[in-house]
Every structure is written in C-alpha cells, then in structure tokens.
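Complex shown without one protein chain; remaining protein chains in place.
And now, chain A:
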Amino acid sequence: MTVSSPAAAIAGLLVWIGTPFLAALTAVGRVTIFAFRTIVRALTPPYYPARLLDQLAHIGWFSLPVVGLTAIFTGAALAQQIFVAGSRFSAQSTVPAVVVIGMVRELGPVLVGLMVAGRVSSAMAAEIGTMRVTEQLDALVTLRTDAFRYLIAPRLFASLIALPIMVLVANAIGIFGGYLISVHKLGFNAANYLGVTRRYLNSDDFAMALVKAGVFGFFMALMGCYHGYHTQGGAAGVGNATRNAVVSAFVLILIANLVITVMAFG
C-alpha cells in the first residue's frame, strides 16, 4: 500500500499507535472493574469459607514442593556465583549477606511468584473457562449462586493469603541452600556464616517481600479468573484463555516487582 500525503501518513501512524493503546486501556479498565466487583461481592453474604480453604490447599500446600525445590537450588547457585565473582577482588566473605538480601528482597518473591503463577493462573483459567464453555457458569446463576462469591473471590483471597506464606518458606529454604553449599563445599565456618546471615536479616526487607508476594498472588489469581470468566468458544477458547492468563500474570508480576522495588528504594 502506498501512502499518498503526509497527513495520511500521520493519521496512519496515529492509528497504528492509538489502536493497541486504546485496546490496552480498555483491558485495564475491564480488569479493574472485574477486581472491584469481586471484592465488593466478597464483602457481602453469602460467604464461602469452605471454598476458601479448598483453594488455600490447592494453591499453597500443593505448590510447596515445587517452591521448595526452586528455592533450595537457587539459593545454592546464588552462593556459588557470589563466591566465584567475589573471589576476584577477595570479597568472598560477602556471600552470606548477598544470599540473604538477594533471596529475601528479589529472588524469593519473584521466583515463587512466577513458579506459582504458572500453576495457579493456568489452572484457574482452564477450570473457570471450561465452566464457561460448558454453560456451568450460566447454570450457577440459575441455581441462585453468584459466580463471583462462589468461584472467584475464594481464589483471589486464597492466593493473596497463600503467596506471602510461600515466600517466607522459600526465603528460609533458599537461605538454607546457600548455607549448605557455603559450609560444605566453599569452606565457610558454619557459626560464622549463620552469624552474618542473622545480621543481615532485616524486618523491612521481609515486609517488602510479603507485600510483593501478596500483590503477586492477587494478580495471578485475578488473571486466571478474569481470562477464564471471559472465555469464548470451545476447547480452543479455553486454550487461549489459559495462555493469556499465564502470560499476563507473568508480565504483571514482573512490572509490579519493579514498581514496588523502586518505590521502596528509589
């Protein structure tokens, strides 16, 4: 296609930039309304505490093995890297401090966020999406039950509660992984290592880790439920919803992580 005049070229450029921008803005608006609706409905009865506990078990308990595994290996690898890098300017002694700070502030929340989002967002989108395409969501409504209270609020709040707990666990296991490799392979003195570790354990850092975890948990469940709820068209639609849920959860988690970090230290 040839562009005839500069005005047409500028108009074309505006459309080219504007269309996806407007689409993104609309999507943000829709998600925000969806989140607000969930919270407002969750605050009025009927409440579903049993569904919340169910979801806590699903999200938290069954994700623990994979979270623990990730944390211990990453903690150990981090210690090894710092040791090698630090030995170039004889700063190996920073290993325990860097492991603690790195784990608690960044790696713990981000790793757990991404690992669990992969599981949780996809599972929620697939389950709710299947309910949409098989008309189970419509059936719910005709059976006097609100999908936001019964399905979505328990998932959102369970995720919000479970993630901080899992990040605490991951931090502890990650620091332990660093300790194991430092003491058994890199030749650190155990008591010494623990002493430094304790000195760098900072309650502000933990507070930030927990805030991050809560935000990540909220976003991953929100993306799973939102895309599942708005699924259109058969098995392919469920596939799309699942993929979109995971991708958007990852993006939101990474952006939120940077924003919170910059706000805390910027």
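In the analysis below, a residue touches a chain if its C-beta (ideal position, glycine included) is under 8 Å from a C-beta of that chain, and two chains touch if they have at least 3 such contacts; residues count from 1.
Note that in this section contacts and distances are computed from a predicted model.
*Asks:* Using the UniProt record as the reference, specify the protein name of the hidden chain from among "ABC transporter ATP-binding protein", "Cytochrome c oxidase subunit 1", "Ferredoxin" or "Glutathione-dependent formaldehyde dehydrogenase".
*Replies:* "ABC transporter ATP-binding protein"
*Asks:* Looking beyond the chains shown, say which of A:Ala139, A:Ala190, A:Ala236 or A:Val259 touches the absent one.
*Replies:* Reading the full complex, the residue touching the unseen chain is A:Ala139.
*Asks:* Decide which residue listed in A:Tyr150, A:Phe176 or A:Tyr200 touches the omitted chain of the complex.
*Replies:* That would be A:Tyr150, which touches the missing chain.
*Asks:* Which positions on chain A touch the chain that was left off?
*Replies:* Touch with the absent chain occurs at residues 46, 48, 50-51, 131, 134-136, 138-146, 150.
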